[in-house]
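All remarks here apply to the structure that follows.
Only a single protein chain was left out; the remaining protein chains are all shown in position.
Which chain is which? They are A and B, in the order written, and residues in each are numbered from 1.
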Amino acid sequence: MSMNKAGRPTSAQGGQSSDHPTFTGNKALQIEEPLIFEVGDVGKTGVDFPDPEPHEMRLGGLERQKIGLPGLTEPEVMRHYVRISQKNFAIDAGVYPLGSCTMKHNGRLNEKMARLPGFGDVHPLQPESTVQGALELIDTLAAWLLEMTGMAGVAMSPKAGAHGEFCGMAAIKSAQIAKGDARTVVLVPESAHGTNPATAALLGYKVRDIPAREDGTVSPEAVKEALDTDVAGIMLTNPNTCGLFERDIVAIADAVHEAGAYFYCDGANFNAIVGKAKPGDLGVDCMHINLHKTFSTPHGGGGPGSGPVVFSEAIAPYAPVPYVVRNGDAFSLVESVEAADGAHPFGRQTAFHGQMGMFVRALSYMMSHGSDGMRQASEDAVLNANYIRAGLRDVMSQPFGDQVCMHEVLFDDSFLKDSGVTTLDFAKAMIDEGFHPMTMYFPLVVHGAMLIEPTESESKAALDQFIATLRDLVQGTKDGDLVRFTGAPHHAPMARLDETRAARDPVLRWSPEAHAEAAE
Amino acid sequence: MADIKYTDDHEYLSIEGDVATVGITKHAQEQLGDVVFVELPEVGKAVAKGDEAAVVESVKAAAEVYAPVSGEVVEANGDLEGNPGLVNEDPEGGAWFMKIKISDKSELDGMMDADGYAKFVAEQG
Partner (left out) sequence: MRYLPLTDDDRRSMLADIGVQNIDDLFADIPEDMRLKELIDLPRHASELEVERQLGEMAARNTPASSAPFFVGCGAYKHHVPASVDHLIQRSEFLTAYTPYQPEISQGTLQYLFEFQTQVALLTGMEVANASMYDGSTACGEAVLMAQRLTRRSKAVLSGSLHPQYRDVVSMLSDLSETSLETLAADPEGTEDIIASIDDETACVVVQSPDVFGRVRDLSAVAAAAHEKGALVIAVVTEVISLGALKPPGEMGADIVVAEGQSIGVGLSFGGPYVGLLATRQKYLRQMPGRVCGETVDANGKRGFVLTLSTREQHIRREKATSNICTNSGLCSLAFTIHLSLLGEAGLMKLASINHANAVMLADALAGIKGVDVLTPSFFNEFTIRVPGRGVDVIEALVDKGVLGGVPVARLVPGEKNLQDFIIVAATEVNTAEDRKAYVKALTEVLS
């Protein structure tokens, strides 16, 4: 028998890993990557062009001499962005239970549909005769939104949730001005998203806070107390930011209407009740819908979003331009206030017609799920949140007692009392375990808040692992293994970052001088 | 020896003659965390008690500093603009915000002294 004795070792003996430093600072798949300004070159480009044909220059004598932008070739660009992408957590990589943000799965069919040339490669100012299918898509999505909310009208152009809030409140303001009943105050519960008071202020309203009662919801009495003839409306999130359904919503809506005010519902959490209840039945006058939350358009690192707004009969005539009108099988756009027959649009919020790319993705999601699937998705989202609640209620603390929640469950930090571990430390330790932390320190009304929203996209196995991990972390805080928390994350691409330094002396861009100095 | 008073908005006033040197308390800066930015009033500005006179920001929070008394701002502490961290290091000393020439001394009535403020903070938990 002849044998090759010089082969590679095949057992793992002696290969135990350690934190041995590397020459490059890289850690295998985690590769350090400089800024493009440090790797590119102003003379280099990754795009080939033919030379322009000889022509006269008509730039009015304002030719540019230099820019200072580096270029990279395609292989360099691929490597740069692939490397930095690997420093990101993402839904596709793991549980991302960011409360109130609804990090559900983003179906890839939606991406494919948005890239069909008939949607992705049409110009917003092409003649209407060349974009009938695009207008039909907007009209169809609008019809679906109206059916599932039970409302009378819809504005499709708002670019995101906060833009939608502005749209709704602007329509309310316009409706009241038209009635000769201009008002000055908007009621906002203390638990609201920051966008609500910011939106009201942008429209010139004063904000009047409404306290929550002991169970975390708003009482009709508190609303009645705050209502007077100055109040234009209330901005109420339902289900609210504590993950609870405002069970007295109908009484609140009635009281608001009785006072001559309107009910703006922040629809950020609509995903909990699609197919279970219609906002129109609950007395809502306006509600924005975050297509990137409820209807799964990708969050994309912070956007783009899309925030269509639905309206009651009373407010619908004041919706902004543009909007699509259907006439038999033909579709047309109303693009100016002058052209709005019989309506009184408050104006225009953006150039063009809204986030078409998001419309296609959202409709693709809705058609995939259908009425049965969307109801099932709401039920699963609520089931998953309650399953987490049930799995953690004996070891973590709930600010409003152990009660059924909607699509997200809220804990506070009283279970960490005297442990030397803060909500932030606890969250950072979750990173080491391979989970994205939950939303922290929001809503503001709860001390050390932790808001967990698993969404319907998680399997039972993933939830079980998540619950087991959090139980182990809670036990860890009691065992006094503080470094696990206060030094966390220990295994992420970066340790905790110095936010104080970033804010005291802001460096918001690369510049050759500053960065050359720093390198010395 | 200056007379020191405290407000329930966690500001202190160090009063010498008719001028109050105003800043935020040690307790207030602890609550805010690392201070990263301070916006001061213009010298010469007339303020009424309760007006927003300055803004102090940490990474995570922003707070208005209210004029604790009515009067005219006679000096603002320019050191804070270049070095906001001073508010954390020496809140009730070098990190004063502004000096106000008091127009109505009766507004000082009912403000807390050091012991009273300490008790107030303890009660708030």
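Convention: a contact is a pair of C-beta atoms (placed from the backbone, for glycine too) under 8 Å apart; a residue touches a chain by one contact, two chains touch by 3 or more.
Since this is a predicted model, take the numbers as computed values, not measurements.
Across A:45, A:229 or A:414, the single residue that touches the chain missing here is A:45.
From the options A:153, A:233, A:267 or A:354, the residue with contact to the chain not on display is A:354. Only one residue from A:197, A:308 or A:399 touches the chain missing from this view: A:197.
Considering the full assembly, A:273 is the residue among A:142, A:232 or A:273 that touches the omitted chain. Against the chain not shown here, chain B presents residues 36-37, 57-62.
Please note the rule applied: only the chains that are shown with their structure count from here on.
The centroid of the Cα atoms in chain A and the matching centroid in chain B are 38 Å apart. Note for the complex: chain B touches chain A at residues 34, 36-37, 57-60, 84-85. Chain contact summary for the complex, chain A toward chain B: residues 441, 499-500, 502-504.
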